[in-house]
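A single protein chain has been omitted from the complex, and every remaining protein chain is retained in its original position.
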Amino acid sequence: MASVLKGALKSIRERGLGNFLRELREEGYLSCLADGNLLQTKIHNIGATLVGVDKFGNKYYEKLGETQYGRHRWVEYALKDRYNASQVPAEWHGWLHFITDHTGDELLMLKPKRYGVEHKENLSGEGDEYIYHSKGHSLNPGQRDWTRYRAWEPTKP
Amino acid sequence: MLARLATQRLLEIRQAFRQIPQTSRSLSTALNYHLDSPDNNPDLPWEFTDANKAKVKEIISHYPSNYKQSAVIPLLDLAQQQHGGWLPVSAMNAVAKVIEVAPIRVYEVATFYSMFNRSKVGKYHLLVCGTTPCMIRGSREIEDALLKHLGVKRNEVTKDGMFSVGEMECMGCCVNAPMITVADYSNGSEGYTYNYYEDATPERVVEIVELLRRGEKPPRGTQNPKRINCGPEGGNTTLFGEPKAPPCRDLDAC
Partner (left out) sequence: MGLGLLASRALRSSRIFTSPVSRNAIVRTIVSTPELQNPEASAAAQSPPEDLPIRTPVAGARVEFTNPDDAIEVFVDGYPVKIPKGMTVLQACELAGVDIPRFCYHSRLSIAGNCRMCLVEVEKSPKPVASCAMPALPGMKIKTDTPIAKKAREGVMEFLLMNHPLDCPICDQGGECDLQDQSMAFGSDRGRFTEMKRSVVDKNLGPLVKTVMTRCIQCTRCVRFATEVAGVQDLGMLGRGSGEEIGTYVEKLMTSELSGNVIDICPVGALTSKPFAFKARNWELKGTESIDVTDAVGSNIRIDSRGPEVMRILPRLNEDINEEWISDKTRFFYDGLKRQRLNDPMIRGADGRFKAVSWRDALAVVAEVIHQVKPEEIVGVAGQLSDAESMMALKDFLNKMGSNNIWCEGNGMHPNADLRSGYLLNNGISGLEKADVFLLVGTQPRVEAAMVNARIRKTVRETHAKVGYIGPPTDFNYDYQHLGTGPQTLTEIAEGRHPFYSALSNAKNPVIIVGAGIFERNDKDAIFSVVETIAKKGNIIRPDWNGLNVLLLNAAQAASLDLGLVPESEHSIESAKFVYLMGADDVSLEKVPSDAFVVYQGHHGDQSVYRANVILPAAAFTEKEGTYVNAEGCAQQTLPAVPTVGDARDDWKIIRALSEVAGVRLPYDTLGAIRNRIRTVAPNLLHMDERQPATFSALLKPESGNKTSSTPFGTAVENFYMTNSITRASKIMAQCTAMLLKK
């Protein structure tokens, strides 16, 4: 704890109080007070190694030794207010879930760029506009003219 | 450590991707399906020559009349010799007609055996043995030397149409490894030869190629002057006298 305080004082001295506070807000320390999960993650982060940061800004930590084996890798999401597991991109998923020891950055290096789409988080439950409704569904706005058969049109003579 | 592993794996993957066009069908000279091209399409007429028609008859006479299709391999071989070392689709169709089967049955056979070339080869088709004994004795160097000398890739024909290099599996000359085979299609099916050049070295195969280019016939068999056929270097070390019959068997009786 002392080292944390020392570090904080050092950065205040170097960058000024305003900058320090802004960083604190951006890093989500302020929402720690309301969000116990985030607070716990932040506490875990102390002394852990930052293994990598993905393109969304999620930070991946690892701490070997004191932590219980199997809980030694975790992620701190980039979004502090609305985060869920689907924000982890595919290349980091394996590392995070102990499927592989290759980190996401290494896997990105390996990936043959032939197929694959950009990672998108799952927005289910985030509002109706994100939910897919099949054709013919009353909530599917685009395809309301769909019919199950096409009638004969008596236009021809 | 991880990074090194990763880069190594990356290299492997790259290698795999790069090599696919060349090595995936290294057994044979072509793909397993046919793509129409001006010199190879089913509309081109193809027939056995008159001399070969007599041979066709002779070959078919070896088989029962209701099993004509058994003649498919010798006939394909004959067609390949006649057509300068490779089989266009129309030649396979002609064979199918002779043995009265559907063309696909002939295609099946022709794609199965790597000795049937379904794309163009040179007048002299050089086959380098790539099986283990030859490989240990340096067949890769021989192939490299040939490819470098001719300026082609594997299964590619030189610009003058004279040479092509392919790989073949074991041709049974392991005692004189490494070896190459020269299939000579320059004189049609009459003058067709299929000669082994054994105990080859990278220098010697280049010499052989140059001799062939000049139209000479380099002596076949072992290229090591100190050996006689597959005998040991520098003369026999054993079997000096007339070999005796095995004691356990009475050879005259059989």
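Here the chain labels run A and B in written order, and each chain numbers its own residues starting at 1.
The definition used in the following text is that a residue touches a chain if its C-beta (ideal position, glycine included) is under 8 Å from a C-beta of that chain, and two chains touch if they have at least 3 such contacts.
On a predicted model such as this, the values are computed, not experimentally measured, just so you know.
Participant: Consider the whole complex, including the chain that is not shown, and state which of B:68, B:105 or B:154 touches that chain.
Facilitator: Touching the chain that is not displayed is residue B:105.
Participant: Which one touches the absent chain: B:34, B:68 or B:204?
Facilitator: In the full complex, the listed residue that touches the missing chain is B:34.
Participant: List every residue of chain A that touches the chain not included in the displayed model.
Facilitator: These residues of chain A touch the chain that is not shown: 148-154, 156-157.
Participant: Quickly run down the residues of chain B that touch the omitted chain.
Facilitator: Residues of chain B in contact with the hidden chain: 16, 24-25, 27-28, 31-34, 36, 42, 89, 101-105, 107-108, 111-112.
Just so we're on the same page, only the chains that are shown with their structure count from here on.
Participant: Round to the nearest whole Å and give the separation of the Cα centres of chain A and chain B.
Facilitator: Averaging C-alpha atoms per chain gives centres 59 Å apart.
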